[in-house]
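A short write-up of the structure that comes next.
In this view, the complex is presented without one of its protein chains, the others remaining in place.
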Amino acid sequence: MTKTRAGSFFEDYRIGQTLVHAVPRTITDGDRALYTALYPTRFALASSDEFARACGLPRSPLDDLAAFHVVFGKTVPDISLNAVANLGYAEGRFLSPVYPGDTLTAVSEVIGLRETSNRRSGVLWVRTTGFNQQGEPVLAYVRWVMVRKRDPEAPAPDPVTPTLAEAVPALELMVPPGLDFTRYDFALAGEPYRWSDYSIGERIDHVDQVTIEEAEHMLATRLWQNTAKVHFDATIRDDGRRLIYGGHVISLARALSFNGLANAQLVAAINAGVHANPCFAGDTVSAWSEVLDKAETLAPGVGALRLRTVATKAGAPAFARLDEAGKHRREVLLDLDYWVLIPM
Amino acid sequence: MTKTRAGSFFEDYRIGQTLVHAVPRTITDGDRALYTALYPTRFALASSDEFARACGLPRSPLDDLAAFHVVFGKTVPDISLNAVANLGYAEGRFLSPVYPGDTLTAVSEVIGLRETSNRRSGVLWVRTTGFNQQGEPVLAYVRWVMVRKRDPEAPAPDPVTPTLAEAVPALELMVPPGLDFTRYDFALAGEPYRWSDYSIGERIDHVDQVTIEEAEHMLATRLWQNTAKVHFDATIRDDGRRLIYGGHVISLARALSFNGLANAQLVAAINAGVHANPCFAGDTVSAWSEVLDKAETLAPGVGALRLRTVATKAGAPAFARLDEAGKHRREVLLDLDYWVLIPM
Partner (left out) sequence: MTKTRAGSFFEDYRIGQTLVHAVPRTITDGDRALYTALYPTRFALASSDEFARACGLPRSPLDDLAAFHVVFGKTVPDISLNAVANLGYAEGRFLSPVYPGDTLTAVSEVIGLRETSNRRSGVLWVRTTGFNQQGEPVLAYVRWVMVRKRDPEAPAPDPVTPTLAEAVPALELMVPPGLDFTRYDFALAGEPYRWSDYSIGERIDHVDQVTIEEAEHMLATRLWQNTAKVHFDATIRDDGRRLIYGGHVISLARALSFNGLANAQLVAAINAGVHANPCFAGDTVSAWSEVLDKAETLAPGVGALRLRTVATKAGAPAFARLDEAGKHRREVLLDLDYWVLIPM
């Protein structure tokens, strides 16, 4: 009998099933340095312990998206090893900052199952929660993927499609305890724009672009202990290309958004996210954002912006997202709807 | 007079000579993070401080092979700068875990010398020991290399061929003080298989594959401060390719072995190792293992498996190692015989 993991297939999942994901991971300053080397990120709160302390935090937290990737990575062997496609995210909430020294684990619950019409696969919805070593949840999100069936003839479970919030309500956004932006240093942070300077519907071209190398996305994806074969093995696809982990594009887009959103210091929620087209090494990525909504929070000086950030291949027309049929254009790599925290 | 180091030649070595290798190196959490980014490693003990504490260690140790590479790197300027080939390893023993904050140094003793028949080179055997800042040995191994002579006419020393153990005896395996696998969490570690689930002769295909990039093997090899020119300088070989440090393939194979050997938490010994064929960027590497032997240890719940792990280029036939003449097949990159510690 083989001891290697073949991964689970659609018919292996049951509604309510709990998946305890393997391999806890201690976060260190090394992860922070690598995140800086991998993405052109400059948000002051994740860059400087002193800036973080001036904002009421004990020290500089790990970039929220790095914490997301670590938790996501743990789920891959149990959820997406036989996935055909990563279909979407919803109800993503960042619940507590992660600091170097914290050890993360992850658990998922199966909340939706629906066989596809051709009976060869099905859509699986899971709600994943990442925990620190105190057992406190640090982030949670719903993700759905299309998973192959081992046997097309296997009976389908009763279809369950979960009802998901179109966006995390502003009132439910978690602000890290102690966070205080009332004495925020805009000069040190790099831009003068505060919450009140942004208006709903406003669009920002982030200007900067990055051409991606194979070594970079593989270093990143391994750092998150994400084992999906397509990211590492050039012999899988007929064209010899390695598919880039979608989260790599999320972090790239967020880092590029510094130019115009330098004060959007923390990601508070992911409302929705679609990897509209595959990304490969050699692609040059640019990003633009649109302000979808604004909200206040109860924390001193802390406001929230709901943003849509779109990553595209370089050369795409400005602010182009959907084609005439309402589908994502070919040049769109990522369409991410999320909340950020920004000084009022 | 030039101040640059030309390296030593075969006729410069004497039996019993002690080589104190230069440049002590302090290990940090940064090294741990980079190891995770460079190799698809997921062994829980080297990934999580909490998991390590639950197994009786003070915190997560540096991956054993990373410690090996750091020690090996120090020896390169004194031993293999003029090496024609790295011929083998034996009697490798991991004596004490290395933790972030430890500073490593290395010393080698010349234990064998034998001129080759064409008088242009000779085989040099050294026993290398790595020490931490307390002067405690952390690992030791014998390595032999073919070294060029400066002058083919130089007189050859009396040939001395050391007698080397075919394998480190199970009774001599060092278990880190305090290591206790009696309350081991198999779910968190990622696989249910314990010592008793493995049988001698069993073979495991580790399934996963990785395509190597130039930037990755150079980052790794520099991290170990290994200065051998062939790894970095594309102008050395006529074909413009950089030879990948053999240790990079060892770490890659060990990381791939997680899939099927997730509970083989520590490397206790290296019995033998051969870099059967050169590895270059663009190669896609896969690995399989065979259980060669089993042993108990005196530590609570800790068993030992003697494994052969073979790294090959992708596409090699399953479990193929030797050709009809008993030599390594062209697709074999690494043939490593080693002991691991695993819960009983």
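Per-chain residue numbering starts at 1, and chain names A and B are given in the order in which the chains are listed.
Keep in mind that, in the parts below, a contact is a pair of C-beta atoms (placed from the backbone, for glycine too) under 8 Å apart; a residue touches a chain by one contact, two chains touch by 3 or more.
Just so we're clear, the structure is a prediction, and the values are computed from it rather than from any experiment.
Only one of the listed residues, A:D180, A:D208 or A:E290, touches the absent chain: A:D208. Screening A:Q17, A:T36, A:T116 or A:Q133 against the full complex identifies A:T36 as the residue touching the chain left out. Only one of the listed residues, B:L87, B:A156, B:A170 or B:A215, touches the absent chain: B:A215. Within the complete assembly, residues 28-34, 36-40, 42, 44, 47-51, 60, 187-191, 193, 197, 204-211, 213-216, 219, 259-262, 284, 314-315 of chain A touch the chain that is not shown. Counting over the whole complex, chain B has residues 2-5, 20, 22-26, 28-31, 33-34, 77, 100-101, 103, 105, 133, 213-215, 218-220, 222-223, 225, 227, 229, 232-235, 242 touching the chain that is not drawn.
By our rule, only the chains that are shown with their structure count from here on.
A separation of 36 Å divides the Cα centre of chain A from that of chain B.
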